[in-house]
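Let me begin by presenting the structure, written as structure tokens, before commenting on it.
Only one protein chain is missing from this complex, and each of the others stays in its spot.
Now for subunit A:
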Amino acid sequence: MTDLTSLTIAEAREGLAKKEFTATELTTSYITAIDGANELNAYVTKTPEKALEMAKASDERIAKGEARPLEGIPLGIKDLYCTKGVGAYACSHILDGFTPEYESTVTQNLWDDGAVMLGKLAMDEFAMGSTTETSYFGPVKNPWRAEGESIDRVPGGSSGGSAAAVAARICAGATASDTGGSIRQPAAFTGTVGIKPTYGRCSRWGMIAFASSLDQAGPIARTVRDAAIMMKSMASVDAKDTTSVDLPVPDYEAALTGDIKGMKVGIPKEYRVDGMPEEVEANWQQGIDWLKAAGAEIVDISLPMTKYALPAYYIVAPAEASSNLARYDGVKYGLRVNGNDIIDMYEKTRAAGFGSEVKRRILIGTYVLSAGYYDAYYLRAQKIRSLIKQDFEKAFQSVDTILTPATPSAAFELNKEITDPVEMYLNDIFTVTVNMAGLPGISVPSGKNGQGLPMGLQLIGKAFDEETLFRTAGVLEDAAGILEAPTKWW
């Protein structure tokens, strides 16, 4: 029998329906694969017993002919989602021992559709990072290595555990979240597909908050079809999140027609940044050629505010984070370090519980929101957001989607010494504009670089037009060919 972990979600769904194997067998294969992949450090919590229990229930439903859309499909869940009775730490020491009493809307939607939970996946602490090295539980290793090398590389971040687990075939698909590129950048680094839907498409209820006006849930999967299947289940209108938008969730799989004839694809000139590696430029051109060959019309466009998106993001996101993270005080949940009085307890708890990147962002956020600075920083940044959004609105008058590189490089080496925080922030240069404008963006594998490492292209869409993204990404995937699994070294 073929290794069941090699099947995509669509293939596993078919195999289960045809009773070629059971959900229990499928889940068992993943549990075995997970236990053999400890070296990657992708899982922070494994839930094999829960998974087998859920798989058994799925088998019973399949036997009764009552299979739901994700019946028996084993998924990994980013540690940022609250899962009832299963720890959720956002990979921070400050949430030590936190066991949610409730389930996030997105994960509940997945379980209601029959999915099986394999465990919780590593991330940068509170989703702040681009490498998953800021996780309290240690860095995650990218299953991809350069050809002929045995050097560990980062899986990207913040959803690095999700991306690594999907690439390494230790879950069929994973939930992730994206505040500035945290789904799309790790997807590009690991040869997987990741979509950040439009802000408001998924409920944020039960997701541990980082920057509330930017955070959005989305899946990481092996193929565009798998991402479409997961997206359909994750998205919903939710009364518990006032920013969830009242729009019906389309059947994204139905959008995968492969037909993009006459579609207008914008190429923004501002994304040709200085010092962009030749291979990134060439890959982008390859993407343009593929879409052209499929009948799309290529249109040069301009998004003049692009260069301001990243600095504006580094005001808005830390400001909102400093407010959201004020709740971690050693009283309600998680870590407590005792002090001489209550203020001393707060200060010691937070000093011990937060890692250095989180502290840096809390301080920046507190500073820009402090008396006398609000207008100069936060208000100005929010005005610039309006201008970024207007840029896109103008561009979308003449194009249907926009094609850009997903990241300025392929996956880099683990423990790369970066002392200047700004240098690290540049990882998100192509993805962050999308969050600032609230638009949907998808990262899709587009071949490998000279070292044999995966590369990714990003498609940006109109608000709530994820269907065009899936359709166009499907065409890119067909042209590039679905990547084989990385060679197992772990």
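Basically, a contact is a pair of C-beta atoms (placed from the backbone, for glycine too) under 8 Å apart; a residue touches a chain by one contact, two chains touch by 3 or more; residues count from 1.
In this text, contacts and distances are computed from a predicted model.
Asker: Name the chain not shown, per its UniProt record: "Aspartyl/glutamyl-tRNA(Asn/Gln) amidotransferase subunit C", "Nitrite reductase (NAD(P)H) small subunit", "Peptide ABC transporter permease" or "Aspartate carbamoyltransferase"?
Answerer: From the choices "Aspartyl/glutamyl-tRNA(Asn/Gln) amidotransferase subunit C", "Nitrite reductase (NAD(P)H) small subunit", "Peptide ABC transporter permease" or "Aspartate carbamoyltransferase", the unshown chain carries the UniProt name "Aspartyl/glutamyl-tRNA(Asn/Gln) amidotransferase subunit C".
Asker: From the list A:Lys120, A:Arg184, A:Arg204 or A:Arg350, which touches the chain that is not on show?
Answerer: A:Arg350
Asker: Just to verify: which one of A:Phe21, A:Tyr81 or A:Tyr377 makes contact with the chain not shown?
Answerer: Residue touching the chain left out of view: A:Tyr377.
Asker: Which of these, A:Ser158, A:Thr223 or A:Ser322, touches the one chain of the complex that we don't see?
Answerer: Touches the omitted chain: A:Ser322.
Asker: With respect to the chain omitted from the figure, which of A:Ser58, A:Thr83, A:Thr198 or A:Ser236 is a touching residue?
Answerer: A:Thr198
Asker: For subunit A, which residues lie in contact with the unshown chain of the complex?
Answerer: Looking at subunit A, the ones touching the missing chain are residues 97-99, 101, 198-200, 239, 242-243, 245-246, 305, 307-308, 311-312, 314-315, 322, 326, 329-336, 338-339, 341-348, 350-351, 354, 359-360, 362-364, 366-367, 370, 377, 379-387, 389, 420-422, 437-439, 463-464.
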